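With one protein chain removed, the remaining protein chains of the complex are shown where they sit.
Chains here go by letter, A, B, C and D, matching the order in which they are written, and residues are numbered from 1 within each.
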Amino acid sequence: AADRGPVVLAASSLQGALGEAADAWAARGHARPLLSFAASSALARQAMAGAPADLFVSADEAWMDALARAGRLRGGTRATLAANRLVLIAPAGSKVEIAIQRRFALAAALGSGRLAIADPAAVPAGRYAKTALAHYGVWDSVAPKLAPAENVRAALALVERRAAPLGIVYATDARASRRVRQVALFPASSHPPIRYPVAILKASRHRDAAAFRAFLLSLHGRAILARHGFAAP
Amino acid sequence: MAIDIDVERRLGERNIAARFTAGPGLTALFGPSGAGKTSILNMVAGLLRPDRGHIRIGERTLFGPGIDLAPEARRVGYVFQDGRLFPHRRVRANLLYGHDLAPPANRWMGFDEALAFLGIGHLLDRWPQSLSGGEAQRVAIGRALLAAPELLLLDEPLASLDAARRGEIMAVIERIRDELRVPILYVSHDRAEVERLATEIVPIGG
Amino acid sequence: MAIDIDVERRLGERNIAARFTAGPGLTALFGPSGAGKTSILNMVAGLLRPDRGHIRIGERTLFGPGIDLAPEARRVGYVFQDGRLFPHRRVRANLLYGHDLAPPANRWMGFDEALAFLGIGHLLDRWPQSLSGGEAQRVAIGRALLAAPELLLLDEPLASLDAARRGEIMAVIERIRDELRVPILYVSHDRAEVERLATEIVPIGG
Amino acid sequence: MMSAELWGIVALSLRVGALAVALTLPLAFALAWILARWRFPGRVLLDALVHLPLVLPPVVTGWLLLVAFGPAGPVGRWLEEWFGVVLIFRWTGAALAAAIMALPLMVRAMRLSIEAIDLRLEGAARTLGAGRWHAFRTVSLPLALPGIFAALVLGFARSIGEFGATITFVSNIPGETQTLPLAIYSALQVPGGEAMVTRLALLSVVLSLAALVLSEWLVRRSHGERARRGD
Partner (left out) sequence: MMSAELWGIVALSLRVGALAVALTLPLAFALAWILARWRFPGRVLLDALVHLPLVLPPVVTGWLLLVAFGPAGPVGRWLEEWFGVVLIFRWTGAALAAAIMALPLMVRAMRLSIEAIDLRLEGAARTLGAGRWHAFRTVSLPLALPGIFAALVLGFARSIGEFGATITFVSNIPGETQTLPLAIYSALQVPGGEAMVTRLALLSVVLSLAALVLSEWLVRRSHGERARRGD
């Protein structure tokens, strides 16, 4: 149908920001894009299977690379949409104070509790967190004290519910929750840049695909992303 | 119509065997409990497969070398020793089950006639579970007769009926035997019943 | 032990009512099919609750104002019109069900004795589903007798048994009646049977 | 008060659940019948196959569906070429995912009922002139009704709740494949979405409650009146 917007497969963590961008795009008289939010892995597999989607926005480079290797991307359309940061969080009432530095006492701060993070074996946010902790030499001491969650939101929920005294999530998640407190921000140098790449899929047939991608990357689009806490790439 | 039966069948550790011919009319199978009477009726009805032998009713071979008619093709009317009314159908629907399946030309007993002599007209809207023992038995008899069978298999049809009812039903059986000439295989332990009804008595087992 | 029964119970559109007293011995309930005989036995056994009335056996009130003994407290032995053997227990386990629950001091019939006069010794390892009609009935009689009841409820216990077996069982019933003085409520349509066994005949419905 | 968007999600869930159950019912019954009545080598294997969607994590089932029914998959390509049927990103695909997840539950429920049927009643029907098929339709099938109703309820509830296989196979497209559980997932992803989650979860509960009440009513109508004589 002509009045259906392009199909955008996007990582769940972008839900708020891309939703607003889609509204802004629609306000300009375009058909509103169909946004499908799920884990990057699930979406990438759908794209891999040749699903009739137009845009893919991943939460990490690895899945975008995989699609590129599989020849599923339209050449020259890959770009970085936004960036994010990692933060150390605690439940809102917690008094804990921790400064992030070499061999900082994370394990001691956890006590008998666990550190809630997205599964480092599976989820991008978890992989970044693992690199950052390794960077400061504390990974080995906290590795046995992890609570690896299905995604960043689930890790956040563990801290919100005080099931875990500390957690590592994206700055964008921490910002929006009143139940948690940001304890510290991980310096950007401690992990590879957290980037959300966007690309048009080879299977794309929608004429608005390129225009919507351009809109997202425009000043207006970036302003919306910034409002949701995402950093510029 | 003559009946010619020669069957053998192993059941657990027992071997049920019977071999008899009988003329038209009512053939009573007479024998002690556990002799195999019900098993023989089951073989005639096509519900139990003989290990060997043959079953012929008049011109028709129901079972024999290379022949094993399906139960529905045998056109028997079977009153089971254990009732077997359909629990999910009311009495009326139980009675009409075989009736509606039979070609109208073959029917030899009307619905109302069956209701009358069985005295079950007031039970039509009841569920089988709520019937008394004798009521259920009469419905089972009606169901079998209404299916327009060419051969009747009656396994203790009058057990647990009172004398008056018993007499009425025996009269109907006699009519079926004599006027309609439907051959009947009849199992009963009641001497008086058998002596009144039977054209021939076949002793089973013992 | 005297029996004093006065009960009433609505079943669907029918009202079952009975009122009679009887001396010790065997009281036969005699009446047409559907008269309510089974329902009365069920009320005595505690399986069907009377709407009003009382049931007294000798000194014991089984049912009455403010009294409604549980079935297991009534100590009746019930041979059901429809068998009701436990399908998940072999014949032996069916027979021993009530036997093992009764205090040994109360038992008045031995296991082997029951097997002998019922002729079911060879069936002990069989499943009820594989029994013939008469075999199942004999097992049901054995199961009830072995539970050491103080009152016997027999609902057409001899239907579908052959004459020889019938005679043997009647002899045992006579012995229970006369020697053990267990009161018996007996339902049968067989005149001869009733006349031979009954101390008293109570007409039901009609 | 419910917004048009919520209504759309509910309507879609109902549509997906209804199609899923309708799709599965005959297949599940056939499988239940075969497993209950036939003895053949490989029966346990078939049984295991039926249980598969229960044992595998839903994401794996969804992934397998994607591999088989996706545009590049063998079945998917064939369906598209011959029938023009596309399942990926469509509500029909969501129904397929739900149907497969509901299958094991439905088969088991019906199998229990079929195994409980008194075979002698079928024999009685045959002697009354009913062919195999007629006896099946008029005796076996009605006697298996309790299992069929249970299967309907279980299958519908499972379909209404299906998440993992659906999102993996047909993604999370509003208006097309975003059923209640997927909408709940989306709401869970936005910080502070708990109110929405609660609202959507309550809607799910109401739907299943309605389905339950309906099925109880159907059961009672179909054979509740048959007084059971427990005496």
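By our rule, a residue touches a chain if its C-beta (ideal position, glycine included) is under 8 Å from a C-beta of that chain, and two chains touch if they have at least 3 such contacts.
Owing to the predicted nature of the structure, the values given are computational and were not obtained by experimental measurement.
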- Message: Tell me which of D:63, D:91 or D:169 is the one touching the absent chain.
- Response: D:63
- Item | Hidden partner chain, touching residue among D:52, D:85 or D:218 | D:52
- Touching residues on chain D - with respect to the absent chain: 44-45, 47-48, 51-52, 54-60, 63, 104-105, 108-109, 111-113, 115-116, 119-120, 122-123, 146-147, 150, 153-154, 157-158, 160-161, 163-164, 180-181, 184-185, 188, 197, 201, 204-205, 207-209, 212-213, 216, 228-231
- Task: Go through chain C and note every residue touching the omitted chain.
- Result: 45-47, 70-72, 74-78, 80, 82, 84, 86-88, 97-98, 101-102, 127, 129-130, 143-144, 147
- Contact set of chain A toward the excluded chain (per top definition): 39, 41, 44, 62-63, 65-66, 114, 116, 119, 121-123, 146-150, 154, 157-158, 161-163
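In this text, only the chains that are shown with their structure count from here on.
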- Query: So how far apart, in whole Å, are chain A and chain D when each is placed at the average of its C-alpha atoms?
  - Reply: 35
- Contacts with 2+ other chains: residues of chain A: none
- Task: For chain C, write out the residues touching at least two other chains, lowest number first.
- Result: 12
